[in-house]
Each structure stands twice: as structure tokens, then as C-alpha cells.
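Yeah, one chain of the complex is gone here, protein chain that is, but the others are all in their spots.
== chain A ==
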Amino acid sequence: MSWMVWTLPTAIFFSSIAAMLAGMTVWELRSPSIERKGFLPISTTRGDRLFISLLSAAFIHLGVVGFTAFPILLASAISVIWLFIMMRWG
């Protein structure tokens, strides 16, 4: 695996993505998601909302890293709050 040049932060990143996917699978098996409409203009399932949160998290991070001087952890904090808002009311 040395050719993949792993680092600790990226390993944590991919582990948490994998954990999220596994968690979503278990959740889905326990209680299947029902499509519903929140504040987004389209009706979404749980998986859709996770995907939208993750994609917007990526852009939040790019925005903070590229165009502001704030630390990256601020972007992560915003993303986590955004993830929660999306999953609950999206």
C-alpha cells in the first residue's frame, strides 16, 4: 500500500466516509428511508441528503481554503452543522 502514499488526515477522511456509508446501510436496513420533501426544492431520501451534504461540504472546504484565511477546521465545523441541518430538515 506504500504506493498510495497514505497520510493520517486522508486516512481519517476516508475511514469516516466508509463509516458513514456503513452506518447508512445499517440504518436503512433497520428502518427503510421514506422519501420526503423538506426545505430543498426536490423530495429526497436519506442517502440523497447525505450526498448533497457531502458535496456541499467539499465546496465549503474549497471556499474557505482557497479564498479566506480561516483555518480549515472552521470549514469542517460549518460542514458538520450543515450536515445535521440537511439530514434533519432537508
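Everything below uses one rule, namely that a contact is a pair of C-beta atoms (placed from the backbone, for glycine too) under 8 Å apart; a residue touches a chain by one contact, two chains touch by 3 or more; residues count from 1.
To be clear about the criterion, contacts and distances are computed from a predicted model.
Q: Identify the UniProt protein name of the omitted chain, choosing among "Nitrile hydratase", "Cytochrome c oxidase subunit 1", "Sugar ABC transporter permease" or "Betaine-aldehyde dehydrogenase".
A: Checked against "Nitrile hydratase", "Cytochrome c oxidase subunit 1", "Sugar ABC transporter permease" or "Betaine-aldehyde dehydrogenase": the hidden chain maps to "Sugar ABC transporter permease".
Q: Mind pulling the chain A residues that touch the left-out chain?
A: Contact residues on chain A toward the absent chain are 2-7, 9-10, 13-14, 29, 31-32, 34-35, 42, 51, 55, 58-59, 62, 65-67, 72.
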